[in-house]
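Remarks on the structure that follows.
The complex is shown incomplete by one protein chain, all other protein chains being positioned as in the whole.
A, B and C are the chain letters, set down in written order, and residue numbers restart from 1 in every chain.
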(Lines give C-alpha, C1' and ligand atoms only; values in the text may rest on other atoms or scores of the structure.)
Protein backbone atom coordinates (compact mmCIF):
# COMPACT_ATOMS: atom_id res chain seq x y z
CA UNK A 1 0.00 0.00 0.00
CA UNK A 2 0.97 3.61 -0.62
CA UNK A 3 -0.30 6.19 1.87
CA UNK A 4 -1.33 9.38 0.10
CA UNK A 5 -1.89 12.65 2.00
CA UNK A 6 -3.49 15.88 0.82
CA UNK A 7 -3.09 19.25 2.50
CA UNK A 8 -4.67 22.70 2.74
CA UNK A 9 -6.83 23.97 -0.16
CA UNK A 10 -6.25 20.72 -2.07
CA UNK A 11 -7.44 18.64 0.91
CA UNK A 12 -10.60 20.74 1.09
CA UNK A 13 -11.33 20.64 -2.65
CA UNK A 14 -10.83 16.87 -2.85
CA UNK A 15 -12.67 16.48 0.47
CA UNK A 16 -10.00 13.93 1.37
CA UNK A 17 -7.18 13.89 3.89
CA UNK A 18 -5.72 10.49 3.32
CA UNK A 19 -6.07 7.89 0.58
CA UNK A 20 -4.64 4.39 0.43
CA UNK A 21 -3.59 3.01 -2.93
CA UNK A 22 -2.53 -0.53 -3.62
CA UNK A 23 0.43 -0.67 -5.97
CA UNK A 24 0.29 -4.47 -6.27
CA UNK A 25 4.05 -4.76 -5.84
CA UNK A 26 4.64 -2.71 -8.99
CA UNK A 27 7.30 0.01 -9.17
CA UNK A 28 5.50 3.25 -10.06
CA UNK A 29 6.42 6.85 -10.74
CA UNK A 30 4.64 9.64 -8.88
CA UNK A 31 3.12 10.61 -12.25
CA UNK A 32 1.50 7.14 -12.53
CA UNK A 33 -0.03 7.44 -9.08
CA UNK A 34 -1.28 10.91 -9.97
CA UNK A 35 -2.91 9.57 -13.13
CA UNK A 36 -4.74 6.88 -11.15
CA UNK A 37 -6.00 9.51 -8.71
CA UNK A 38 -7.06 11.85 -11.50
CA UNK A 39 -9.18 9.11 -13.05
CA UNK A 40 -11.40 8.96 -9.96
CA UNK A 41 -13.71 11.81 -10.93
CA UNK A 42 -13.90 15.17 -12.64
CA UNK A 43 -12.98 17.18 -9.50
CA UNK A 44 -9.92 15.00 -8.80
CA UNK A 45 -8.96 15.23 -12.47
CA UNK A 46 -9.08 18.99 -12.32
CA UNK A 47 -7.47 19.57 -8.93
CA UNK A 48 -4.63 17.11 -9.44
CA UNK A 49 -3.73 18.57 -12.86
CA UNK A 50 -2.76 22.00 -11.55
CA UNK A 51 0.69 23.02 -12.72
CA UNK A 52 1.66 24.39 -9.29
CA UNK A 53 0.93 21.09 -7.47
CA UNK A 54 3.79 20.05 -5.16
CA UNK A 55 4.67 16.50 -4.21
CA UNK A 56 6.57 15.06 -1.24
CA UNK A 57 7.77 11.46 -1.08
CA UNK A 58 8.49 10.26 2.45
CA UNK A 59 8.44 13.92 3.54
CA UNK A 60 10.94 15.20 0.98
CA UNK A 61 9.95 17.38 -1.99
CA UNK A 62 10.34 15.35 -5.22
CA UNK A 63 9.58 15.76 -8.93
CA UNK A 64 6.81 13.71 -10.58
CA UNK A 65 9.43 11.37 -12.03
CA UNK A 66 10.35 9.99 -8.57
CA UNK A 67 9.76 6.27 -8.00
CA UNK A 68 7.20 5.10 -5.44
CA UNK A 69 6.92 1.71 -3.84
CA UNK A 70 4.97 -0.23 -1.26
CA UNK A 71 5.05 1.41 2.16
CA UNK A 72 5.88 4.88 0.87
CA UNK A 73 4.17 8.03 2.14
CA UNK A 74 3.25 10.35 -0.70
CA UNK A 75 1.78 13.84 -0.24
CA UNK A 76 0.30 16.37 -2.64
CA UNK A 77 -0.26 19.99 -1.75
CA UNK A 78 -0.54 23.52 -3.14
CA UNK A 79 2.36 26.03 -3.02
CA UNK A 80 3.31 26.65 0.60
CA UNK A 81 2.44 29.94 2.36
CA UNK A 82 4.04 29.73 5.81
CA UNK A 83 6.37 32.24 7.41
CA UNK B 1 37.09 81.88 18.09
CA UNK B 2 36.86 78.41 16.59
CA UNK B 3 36.39 75.54 19.05
CA UNK B 4 38.41 72.50 17.98
CA UNK B 5 37.78 69.06 19.47
CA UNK B 6 39.88 65.90 19.23
CA UNK B 7 38.63 62.39 19.91
CA UNK B 8 39.84 58.88 20.72
CA UNK B 9 43.38 57.85 19.72
CA UNK B 10 44.01 61.30 18.24
CA UNK B 11 43.00 63.01 21.49
CA UNK B 12 45.41 60.79 23.40
CA UNK B 13 48.32 61.25 20.99
CA UNK B 14 47.92 65.03 20.93
CA UNK B 15 47.24 65.01 24.67
CA UNK B 16 44.52 67.54 23.95
CA UNK B 17 40.72 67.42 24.13
CA UNK B 18 39.83 70.91 23.11
CA UNK B 19 41.72 73.78 21.52
CA UNK B 20 40.57 77.34 20.84
CA UNK B 21 41.83 79.09 17.74
CA UNK B 22 41.30 82.70 16.92
CA UNK B 23 40.48 83.19 13.27
CA UNK B 24 40.66 87.01 13.52
CA UNK B 25 37.49 87.41 11.53
CA UNK B 26 39.06 85.72 8.49
CA UNK B 27 37.23 83.11 6.39
CA UNK B 28 39.30 79.94 6.52
CA UNK B 29 39.14 76.46 5.01
CA UNK B 30 39.44 73.41 7.29
CA UNK B 31 42.78 72.76 5.56
CA UNK B 32 44.09 76.17 6.71
CA UNK B 33 43.11 75.44 10.31
CA UNK B 34 44.77 72.05 10.06
CA UNK B 35 47.98 73.67 8.79
CA UNK B 36 48.06 76.06 11.75
CA UNK B 37 47.59 73.15 14.15
CA UNK B 38 50.26 71.07 12.41
CA UNK B 39 52.77 73.87 12.85
CA UNK B 40 52.54 73.63 16.65
CA UNK B 41 55.07 70.80 17.05
CA UNK B 42 56.40 67.62 15.49
CA UNK B 43 53.78 65.35 17.11
CA UNK B 44 50.88 67.54 15.98
CA UNK B 45 52.45 67.75 12.51
CA UNK B 46 52.60 63.98 12.30
CA UNK B 47 49.24 63.12 13.85
CA UNK B 48 47.27 65.71 11.91
CA UNK B 49 48.78 64.67 8.56
CA UNK B 50 47.33 61.16 8.59
CA UNK B 51 45.43 60.39 5.42
CA UNK B 52 42.57 58.70 7.32
CA UNK B 53 41.86 61.76 9.51
CA UNK B 54 38.16 62.66 9.60
CA UNK B 55 36.73 66.12 10.14
CA UNK B 56 33.34 67.31 11.38
CA UNK B 57 32.19 70.93 11.14
CA UNK B 58 29.35 71.76 13.52
CA UNK B 59 28.83 68.02 14.02
CA UNK B 60 28.57 67.11 10.31
CA UNK B 61 31.28 65.22 8.43
CA UNK B 62 32.92 67.58 5.91
CA UNK B 63 35.87 67.52 3.51
CA UNK B 64 38.99 69.64 4.21
CA UNK B 65 37.79 72.23 1.67
CA UNK B 66 34.86 73.26 3.91
CA UNK B 67 34.80 76.87 5.11
CA UNK B 68 35.14 77.68 8.81
CA UNK B 69 34.23 80.88 10.59
CA UNK B 70 34.05 82.45 13.99
CA UNK B 71 31.87 80.46 16.40
CA UNK B 72 32.16 77.17 14.54
CA UNK B 73 32.82 73.85 16.23
CA UNK B 74 35.40 71.81 14.39
CA UNK B 75 36.38 68.23 15.30
CA UNK B 76 39.14 65.93 14.12
CA UNK B 77 39.15 62.21 14.79
CA UNK B 78 40.37 58.84 13.52
CA UNK B 79 38.13 56.44 11.51
CA UNK B 80 35.14 55.47 13.64
CA UNK B 81 34.82 51.99 15.19
CA UNK B 82 31.42 51.87 16.88
CA UNK B 83 28.71 49.30 16.37
CA UNK C 1 7.89 19.09 18.62
CA UNK C 2 11.37 20.50 18.84
CA UNK C 3 14.85 19.36 17.95
CA UNK C 4 18.25 20.35 19.21
CA UNK C 5 21.56 19.51 17.61
CA UNK C 6 25.01 20.35 18.85
CA UNK C 7 28.08 20.05 16.67
CA UNK C 8 31.52 20.82 17.98
CA UNK C 9 33.73 22.45 15.39
CA UNK C 10 37.41 23.25 15.82
CA UNK C 11 36.83 26.88 16.80
CA UNK C 12 33.20 27.48 17.74
CA UNK C 13 30.33 25.24 18.70
CA UNK C 14 27.32 25.27 16.39
CA UNK C 15 23.79 24.59 17.56
CA UNK C 16 20.51 24.26 15.70
CA UNK C 17 17.18 24.52 17.49
CA UNK C 18 13.92 23.87 15.62
CA UNK C 19 10.36 23.96 16.98
CA UNK C 20 6.93 23.67 15.37
CA UNK C 21 4.33 24.47 18.02
CA UNK C 22 0.90 25.94 18.65
CA UNK C 23 2.13 27.74 21.78
CA UNK C 24 3.41 31.28 21.55
CA UNK C 25 7.16 31.85 21.89
CA UNK C 26 9.15 34.44 23.80
CA UNK C 27 11.64 36.42 21.73
CA UNK C 28 13.53 37.51 24.86
CA UNK C 29 14.22 33.95 26.00
CA UNK C 30 15.38 32.94 22.50
CA UNK C 31 17.64 35.98 22.41
CA UNK C 32 19.09 35.13 25.83
CA UNK C 33 20.05 31.68 24.53
CA UNK C 34 21.50 33.10 21.28
CA UNK C 35 23.69 35.67 23.03
CA UNK C 36 25.28 33.05 25.25
CA UNK C 37 27.54 32.08 22.33
CA UNK C 38 30.56 33.97 23.56
CA UNK C 39 32.41 33.97 20.22
CA UNK C 40 29.39 35.56 18.53
CA UNK C 41 29.30 39.35 18.48
CA UNK C 42 26.24 39.57 16.24
CA UNK C 43 22.67 38.39 16.83
CA UNK C 44 20.01 38.93 14.15
CA UNK C 45 16.37 38.04 14.72
CA UNK C 46 13.36 37.97 12.44
CA UNK C 47 9.80 37.82 13.71
CA UNK C 48 6.77 37.41 11.51
CA UNK C 49 3.45 38.66 12.87
CA UNK C 50 -0.18 38.38 11.81
CA UNK C 51 -0.88 41.73 10.23
CA UNK C 52 -4.01 43.60 9.22
CA UNK C 53 -5.34 43.12 5.74
CA UNK C 54 -5.48 46.32 3.73
CA UNK C 55 -9.27 46.39 4.13
CA UNK C 56 -9.05 45.79 7.88
CA UNK C 57 -11.36 42.77 7.95
CA UNK C 58 -9.06 40.00 9.24
CA UNK C 59 -10.34 38.17 12.32
CA UNK C 60 -7.64 35.51 12.60
CA UNK C 61 -5.73 32.96 10.55
CA UNK C 62 -5.15 29.25 10.78
CA UNK C 63 -1.81 27.66 9.96
CA UNK C 64 -2.00 24.11 8.68
CA UNK C 65 1.18 22.05 8.36
CA UNK C 66 2.46 18.62 7.39
CA UNK C 67 3.54 17.17 10.76
CA UNK C 68 7.00 15.65 10.62
CA UNK C 69 7.88 17.03 7.22
CA UNK C 70 7.76 20.64 8.47
CA UNK C 71 10.38 19.92 11.13
CA UNK C 72 12.57 18.06 8.62
CA UNK C 73 12.30 20.88 6.09
CA UNK C 74 13.30 23.47 8.72
CA UNK C 75 16.26 21.37 9.85
CA UNK C 76 17.40 21.01 6.23
CA UNK C 77 17.14 24.79 5.69
CA UNK C 78 19.08 25.51 8.90
CA UNK C 79 21.79 23.06 7.84
CA UNK C 80 22.03 24.67 4.40
CA UNK C 81 22.53 28.06 6.06
CA UNK C 82 25.13 26.56 8.35
CA UNK C 83 27.05 25.15 5.39
CA UNK C 84 27.11 28.56 3.66
CA UNK C 85 28.07 30.81 6.58
CA UNK C 86 29.96 30.38 9.82
CA UNK C 87 27.21 30.51 12.42
CA UNK C 88 27.20 29.94 16.17
CA UNK C 89 23.50 29.18 16.53
CA UNK C 90 20.36 28.95 14.43
CA UNK C 91 16.91 28.96 16.08
CA UNK C 92 13.72 28.51 14.08
CA UNK C 93 10.27 28.45 15.67
CA UNK C 94 7.09 28.23 13.60
CA UNK C 95 3.64 28.28 15.09
CA UNK C 96 0.66 26.30 13.79
CA UNK C 97 -3.06 26.47 14.57
CA UNK C 98 -5.24 29.55 14.89
CA UNK C 99 -3.58 32.93 15.44
CA UNK C 100 -5.11 36.33 16.03
CA UNK C 101 -4.20 39.83 14.83
CA UNK C 102 -0.67 40.84 15.86
CA UNK C 103 0.24 37.36 17.18
CA UNK C 104 3.69 35.96 16.46
CA UNK C 105 3.88 33.41 13.60
CA UNK C 106 7.55 32.69 13.08
CA UNK C 107 10.92 33.39 14.68
CA UNK C 108 14.37 32.99 13.15
CA UNK C 109 17.39 33.89 15.28
CA UNK C 110 21.04 33.71 14.28
CA UNK C 111 24.20 34.20 16.36
CA UNK C 112 27.43 34.66 14.44
CA UNK C 113 30.87 36.19 14.82
CA UNK C 114 30.09 38.56 11.94
CA UNK C 115 27.02 40.64 11.21
CA UNK C 116 27.06 40.06 7.44
CA UNK C 117 26.80 36.28 7.98
CA UNK C 118 24.05 36.72 10.59
CA UNK C 119 21.95 38.97 8.32
CA UNK C 120 22.44 36.78 5.24
CA UNK C 121 21.66 33.51 7.05
CA UNK C 122 18.51 34.94 8.68
CA UNK C 123 17.14 36.24 5.37
CA UNK C 124 18.17 33.05 3.53
CA UNK C 125 16.26 30.93 6.06
CA UNK C 126 13.12 33.06 5.75
CA UNK C 127 13.29 32.98 1.94
CA UNK C 128 13.65 29.18 1.91
CA UNK C 129 11.06 28.65 4.65
CA UNK C 130 8.53 30.66 2.62
CA UNK C 131 9.05 28.39 -0.40
CA UNK C 132 9.97 24.99 1.03
CA UNK C 133 8.37 24.38 4.42
CA UNK C 134 4.95 22.66 4.18
CA UNK C 135 2.83 25.27 5.92
CA UNK C 136 -0.34 26.93 4.65
CA UNK C 137 -2.22 30.00 5.87
CA UNK C 138 -5.99 30.37 5.81
CA UNK C 139 -7.36 33.80 6.59
CA UNK C 140 -10.63 34.19 8.46
CA UNK C 141 -12.19 37.50 7.42
CA UNK C 142 -15.50 39.30 7.69
CA UNK C 143 -16.42 38.04 4.21
CA UNK C 144 -15.34 34.40 4.65
CA UNK C 145 -12.33 32.09 4.88
CA UNK C 146 -9.64 32.21 2.22
CA UNK C 147 -6.47 30.23 1.64
CA UNK C 148 -3.59 32.64 1.13
CA UNK C 149 -2.11 32.50 -2.36
CA UNK C 150 1.63 31.98 -2.76
CA UNK C 151 3.44 35.18 -3.79
CA UNK C 152 5.68 35.48 -6.83
CA UNK C 153 7.91 37.81 -4.81
CA UNK C 154 8.63 34.96 -2.38
CA UNK C 155 9.70 32.70 -5.21
CA UNK C 156 11.81 35.44 -6.78
CA UNK C 157 13.52 35.98 -3.43
CA UNK C 158 15.23 32.59 -3.85
CA UNK C 159 16.99 33.65 -7.03
CA UNK C 160 19.70 35.64 -5.29
CA UNK C 161 20.84 32.60 -3.28
CA UNK C 162 21.31 30.33 -6.28
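Note that a residue touches a chain if its C-beta (ideal position, glycine included) is under 8 Å from a C-beta of that chain, and two chains touch if they have at least 3 such contacts.
Source: prediction; values computed, not measured.
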item: Partners of the unshown chain among those that are drawn; value: B, C
item: Residues in chain C touching the chain absent from view; value: 26-28, 31, 35-36, 38-52, 101-102, 104, 113, 115-116, 118-119, 122-123, 126, 153, 157
item: Contact set of chain B toward the excluded chain (per top definition); value: 5, 7-9, 12, 52, 56, 59-61, 75, 77-83
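Note that in this section only the chains that are shown with their structure count from here on.
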item: Chain contact graph, described as a line, ring, star, complete graph or other shape; value: other
item: Separation of mean Cα positions, chain B and chain A [Å, integer]; value: 72
item: Distance from chain C to chain B - Cα centre to Cα centre, in angstrom; value: 48
item: Of all residues in chain B, the ones touching two or more other chains; value: none
item: Multi-partner residues of chain C (each touching 2 or more other chains); value: none
